[in-house]
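On to subunit A.
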Amino acid sequence: MIGFDNVNKWYGRYQALVEITETIARGEVVVVCGPSGSGKSTLIRTINRLEPIDSGRIVVDGENIHRRGLDIDAFRSRIGFVFQQFALFPHLTALQNCTLAPVHHRRATAAQARERALALLDRVGLRDKADALPSALSGGQQQRVAIARALALQPSILLFDEPTSALDPEMVGEVLQVIKGLARDGMTMVVVTHEMGFAREVADRILFMDAGRILERATPADFFNRPQHPRAQQFLADLRSPFTS
Partner candidate 1 sequence: MSFAEVVDTYWLYFLVGQYPQGPLGGLALTIVLASLGLLLALPAGLALGLARLSPWAALRWPVTGLIHLVRAVPLLLVIFWVYFFLPSITGVKTSQFSTMLMALVVYDAVYLAEIVRAGVQGLPRVQVEGARSLGLSWLAAMRLVLLPQALRNMLPSLVSQFVATIKATSLGYIIGLSELAFVTTQVNTQVFIYPTQLYLILGLSYFVLCFSLTRVAFWLERRLAPVSGQHPKLPARQPA
Partner candidate 2 sequence: MPAFELSLLLSGPYHALLLAGLQVSLALLAVSFAVALPLALLVALAGQAPLAPLRGLAVVFVESQRSVPLLAHLLFWYFGAPELLPPDARQWLYEGDVEFLAAVIALSLYYGAYMAEDIRSGLRAVPVEQLQAARSLGLGFLPAMRHVVLPQAVRITVPPLLSQTLNLWKDTSIATVIGTAELMHQAAKVETESFRSLEAFAFATVCYLAVSLAIAAAAAGCQRRLAPGWRP
């Protein structure tokens, strides 16, 4: 479904991704974790080409997505991306945020899009906020609208970049709940997160990154109980005793 083949990326002289080779299967839920600055955001953003790469290949649904001449807009409309800072459009209501892209891509008439968007808002528990502007919503509510907006295009893959990091602690649960529901429904997802409880519960696989490399790939059980790489062991030890880090 998603294949990385020896991908390298530089920011100037700093190499942010080093020889990344990895395959993510349809229906898989993959959690990416690692210390700050390790390249998690960079990695996930290359999957819908928000970041260009310098060498290697990324294949999504059989399509080489960094190929020149690819219709990137059509491609992106089949992949959902959820940002740490929500990125809701502040001049549009929750509902309009969800209908903008489907109508623009002519996937649906305005009425159909509205119908679907309302159903999705209902699914994330916000049907009654359909006509609210983002500024009138809490962080957790905004992030749930952002997820509904991504779902409105009926994507085959959902990408999350630290979806709960900008939230107050009491709102983290409501957003994770929605993501868990999607996982149960068999959505292919790549989630960058520091929520290790969530990773343990939902992930099929965990990728551990440091300094631009994927150092460990493991099931949650293996990763949390028997981490192999010293850096991963260190990372988990720091998580358990936050005062030593």
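Operating definition for what follows: contacts are C-beta pairs under 8 Å (C-beta built on N, C-alpha and C of every residue); 3 or more make two chains touch, one makes a residue touch a chain; residues count from 1.
These made the cut because all candidates are chains of the complex that A comes from, given by their letters.
Since this is a predicted model, take the numbers as computed values, not measurements.
Comparing candidates 1 or 2 against subunit A, the one that touches it in this complex is 1. The residues of subunit A lying in touch with candidate 1 in their complex are 48, 50, 73-81, 83, 85, 87-91, 100-101, 104-105, 135, 149-150, 153.
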